[in-house]
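Here the complex is missing a single protein chain, while all its other protein chains stay put.
Labels run A, B and C following the written order; every chain starts at residue 1.
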Amino acid sequence: MSLPVNYGEAVLLLDEERKKSFLFVLREGGEIGTHKGRLLHKDIVGKKEGSLVLSSTGARFRIFRPSIVDKMMKVQRKTQIVYPKDASWLILALDIRPGMRIIEIGTGSGAFTMLLAQLVGKEGRIYTFDRREDFLENARQNIRRAGLEDRVVFSLLNAGDLFPVNNVDAVFLDLPEPWLAISPSWDALLPGRPLATIVPTAEQLKRTVESLIENGFLVMDVVEILERRILVRKKEGVRPFEKMVGFTGYLISSRKIIEE
Amino acid sequence: MSLPVNYGEAVLLLDEERKKSFLFVLREGGEIGTHKGRLLHKDIVGKKEGSLVLSSTGARFRIFRPSIVDKMMKVQRKTQIVYPKDASWLILALDIRPGMRIIEIGTGSGAFTMLLAQLVGKEGRIYTFDRREDFLENARQNIRRAGLEDRVVFSLLNAGDLFPVNNVDAVFLDLPEPWLAISPSWDALLPGRPLATIVPTAEQLKRTVESLIENGFLVMDVVEILERRILVRKKEGVRPFEKMVGFTGYLISSRKIIEE
Amino acid sequence: MSLPVNYGEAVLLLDEERKKSFLFVLREGGEIGTHKGRLLHKDIVGKKEGSLVLSSTGARFRIFRPSIVDKMMKVQRKTQIVYPKDASWLILALDIRPGMRIIEIGTGSGAFTMLLAQLVGKEGRIYTFDRREDFLENARQNIRRAGLEDRVVFSLLNAGDLFPVNNVDAVFLDLPEPWLAISPSWDALLPGRPLATIVPTAEQLKRTVESLIENGFLVMDVVEILERRILVRKKEGVRPFEKMVGFTGYLISSRKIIEE
Partner (left out) sequence: MSLPVNYGEAVLLLDEERKKSFLFVLREGGEIGTHKGRLLHKDIVGKKEGSLVLSSTGARFRIFRPSIVDKMMKVQRKTQIVYPKDASWLILALDIRPGMRIIEIGTGSGAFTMLLAQLVGKEGRIYTFDRREDFLENARQNIRRAGLEDRVVFSLLNAGDLFPVNNVDAVFLDLPEPWLAISPSWDALLPGRPLATIVPTAEQLKRTVESLIENGFLVMDVVEILERRILVRKKEGVRPFEKMVGFTGYLISSRKIIEE
């Protein structure tokens, strides 16, 4: 039901105080260095999630199996990733359910791919495409480490090419010129199903929205998400953090319409 | 693969222009009244998703099967619902996967219950509890209409009572005094797994965070989510909408820790 | 030092509870109708600011001399006004001091004119221009009611025309096509002094910034201001209001540069 962590598994080591964390696979003879001393993998193996472990300098750490957000934030990055605040909005915009078949154009580092893969489950499929072989290879490794490679299909594709799969339940576009992929997206989608995308500037937003309208989509929502982290301390009281992420991108959701 | 909509099914009728929508079940002899004329159900049956239908006054509407967000926003409300902007953040905080078993305290109108139920899939289970029988009954009907009743278990429970299920993968609390349910949540959760909640004021936030710390949880994140809707029009150009939702609640995520 | 309010003066009548307010001039025989009953002007005359007065239905109101924000919000509106949240940022961007001479293009309803007029004092001058005589006439009346007409000069001007004054300390532009007024602004401004403006969309923002750069200005700052109102109640606790103004405009500040 809740097995202790074991060799071969990925674990998250979390500094109780500063929330700084380390994600790694437990190996025999392994050792992990932190900002507050070192720990031997063998001292972690056999512990249950949530347990306390002490580093060589006596600092307190907690052991967890990584959540999907932990995995997303710890991917080996070759590109900017879709941040959790945006990824979560997109999940609802894409109307994800277990078992679905989804196309992603722009694999990047595979962080969002990973979230899609977790949510469609073993019977679902994520068809993810990138124009760069090195990005695909890096993403493949990230997704393998996350234990989700059984449901993800990676392929090379240039922006503007037809997609080699169709009748899919949702399409997500994350590429510099999303308008190039809108017509192929229409071909690949089931009627009425969603296409969502993220763009970095007002100009790209306008061009993408216009392209969606011209290519048989109904634009449902355009938003940006601001996440304010709040500090809650006994002494200092409650207040928002002094620094925040100001902007990551505009998010667009749409649905395929048909003329018949 | 993509069957036309049929009698007995829920459909979403969407005003192409104003994005105003109507959610209803197709019935023989049925009729739906809108702000722009009426439509007969028999003229909708047999259409594919995304198709155009015209009202009695010639207004253009599109037919869709409702997305999970459509369903959430259209529940029969007896309480305030968890809004999509917050619900999506919570989904990631709760680290949801198909097949999971999840406890929700505070069923309310069942909008968030519905999202959880969709995401855990047929093999998952949502155990949802409310202290009011009338809320449970209303939520049960909302979830039946959404076609998700096979995976949701509804029960009466007073705040502070022990939960009748345990070894669950996640707990979500949505009640006026979440601190009353924190100790029972610890008992019910698997080690290391998440508890998330939403609270409306700074005072409740502080008290909830303190209660989590005292009862064996590590607080991971406290945030509020601002969703800005953006207007994209050919003529008017790109700019945020003039009105926005200013606040719905503070969101807290935490994980169970153990001392052993 | 603090004289009681008297006939001929403008007063603000404020509903203590709901913060609803009424701005009017005290007249002999006058009467003011509110959402909570009526009051006779003679029962207000002779009171000091901050005093309690009761309406015909016994509702509690407070008497104040109107602040500059009260006056701005209560102008007779023929156009959208510059809101206080933006007006206050612009005051700093325009580096206002008593005694300054300032040009405003786009008088509108005169709300911002009023603030400028108050801040430059009796020895300052606001030269405000509009292309519509009816707007100018309405603004003139608004500013007369505010008691600030001695320092404001109103004139007709079409966008693109040269300004009939020069060597001014600051220029504020509030018109649909601010780029038309940028070259005349350069001619009218003292070297190094600020030009600020407000625009409603991303496209106009881009065009205005490009025009500023091409016409001898250094763009200092581009911002938007979000004002969140916070509810503080003994019972409900502290939290932001549920509704907020989502957007009013992009604000630009710049300074004139010279090549010599």
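The rule is short, and it goes like this: a residue touches a chain if its C-beta (ideal position, glycine included) is under 8 Å from a C-beta of that chain, and two chains touch if they have at least 3 such contacts.
These numbers were taken from a predicted model, which means no experiment stands behind them.
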> Taking the entire complex into account, which one of C:G8, C:G33, C:G50 or C:P176 touches the absent chain?
Replying inline: C:G50
> Taking the entire complex into account, which one of A:Q141, A:T201 or A:N215 touches the absent chain?
Replying inline: A:T201
>> So one chain is hidden, and I want to know which residue out of B:L26, B:L115 or B:A202 touches that hidden chain in the complete assembly.
In response: B:A202
> Tell me, which residues in chain C touch the chain that this view leaves out?
Replying inline: 1-2, 14, 16, 19, 48-52, 62-65, 67-69, 84-85, 87-89, 91-93, 95-99, 115, 118-122, 167, 190-194, 202, 205-206, 209-210, 218-232, 234, 237-238, 240, 250, 255-260
>> Suppose we count only contacts with the excluded chain; which residues of chain A make the list?
In response: 200-204, 224, 228-229, 236-248
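Basically, only the chains that are shown with their structure count from here on.
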> Given that chain A is a copy of chain B, what angle of rotation, in degrees and a multiple of 5, matches their CA positions?
Replying inline: 180
> What whole-Å value do you get for the distance between chain B and chain C if each is reduced to the mean of its CA atoms?
Replying inline: 43
>> As a quick test, compute the distance in whole Å between the mean CA positions of chain A and chain B.
In response: 21
>> Taking the mean of the CA coordinates per chain, how far is chain A from chain C in Å?
In response: 46
> Listing for chain B: what residues touch at least two other chains?
Replying inline: 202, 224, 228-229, 237-238, 240
